[in-house]
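The structure under discussion appears below in the form of structure tokens.
Incomplete set of chains, arranged as in the complex.
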């Protein structure tokens, strides 16, 4: 009367740091700081139904594999690492038909010219998700998260419908702030990963800054369009943009005018704008977002 | 060359607390403490492409609507509230073709017999997601999150394949701990919501406790099966179970034997087991998980 549906399992959040000795600019060390999660699917009914683990590559083994592959592959781009790691799994056992690898990379900045000292940037997290399916092929999705941006002007919001619960006034000059979470799908599992990430990031930030915005949706669409234009290898961009409200404080009880100077930065609730921008000729997404 | 894909927008994390005055057991107050997120989709191309907001019901209005509906509807079950709120949106404007409402409910326990004093339970969060589509109908998904459970014995893990990166030893008696995140889909948008939640929760916890487990996958399947058996109105259960590893500490360097007494509770990495259990006659999920 009951059946097993979709399932997968793996090791999440393996915190591996690779130091490329002398591999950085000018012979400095090169730090790659990653949070790697792997997830496998395939012929896994037995472990669910009877606890027969003969097809279950232990998640502990998956952890070990991340470390061993980090040694083997060295301080490469995270997209390449994810592709290699995924291929390792789908090539290792018939029971594993699909591997999903996601990586968060925390960027570090050199300090003080020693060649071995670094400070965590903190400005954003670079993200990668690779899926390798034995039958359906491979997909690569790059992205960025935790990037907080703000426009002090150049944003409006008016012309919206008014119903019985509407109290918001028209805004012709508001602050606009968001924590960018963007993911971009590549047409092929092959690109100059080290070059396309900063190109996409610059396009995204540039579009945020330069769009005279009538809604955060419009800014989202501009960001997606800018990335697709800057990096033709990308065919689809998905964005989730919380509208981190900055409300102008009412200073009139104190006899003061607030001429767009003093704001209250609210935590919750927040607007949440989610959307997708695609190239007209984008190939079908297939498994990329699963 | 570029087009708009799937999109939605709304107000996230509206923290509304409703006090039913005298509505609790014995004339005590009744507290419903919710985190409500709403999200709308429909005819929204204009705001993305040109900043024309004439179809964009402001997220501020959505916040107001949550509060007003809380007043109108009183301290009802969160599933009912979500259904009513979703129907309000799809019924309010042609441009809104779909509404998605999700609620997290934080349970409170009465203390001290005053009828007005409460302590946050902290043991779990109850969750609800309702989707109401003007064409495709309605779906209700209930669930639970943040529930941390542990078995001190009755769990094994062995018989898994060994490859070049495998170092894990067989375990015939291990600790098993997880933070349960479960979501269950109802066959219809109609049930005795106040009764089915504790029934599903009890079934889930009972299955965790009573399964002699050979893998967390097996426990997952038992949990899903127990819920489907206990609550026939539910047709599908999705679970995400992080394996919160408790490693036996090696005390041999100190001349001590560790007879399953002293454990190190690790943070990261953790196993992550995700799976679905369905009734054989489960209707198609349609929009329920979107």
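Note that the chains take the letters A and B in the order they are written out, and that residue 1 is the start of every chain.
Criterion: a contact is a pair of C-beta atoms (placed from the backbone, for glycine too) under 8 Å apart; a residue touches a chain by one contact, two chains touch by 3 or more.
Predicted model, so just to flag it, every value in this text is computed and none were measured.
**Student:** May I ask how many copies the whole complex comprises, since the file places only 2 of them?
**Tutor:** 4
We take it that only the chains that are shown with their structure count from here on.
**Student:** How many angstrom between the C-alpha centroids of subunit B and subunit A?
**Tutor:** For subunit A versus subunit B, the centre distance works out to 23 Å.
**Student:** Provide the residue numbers of subunit B that touch subunit A in the complex, in ascending order.
**Tutor:** 1-15, 37, 39, 44, 47-61, 63-65, 68, 92-93, 156-161, 163, 165-168, 213-218, 220-221, 224-225, 228-229, 236, 238, 242-243, 268-280
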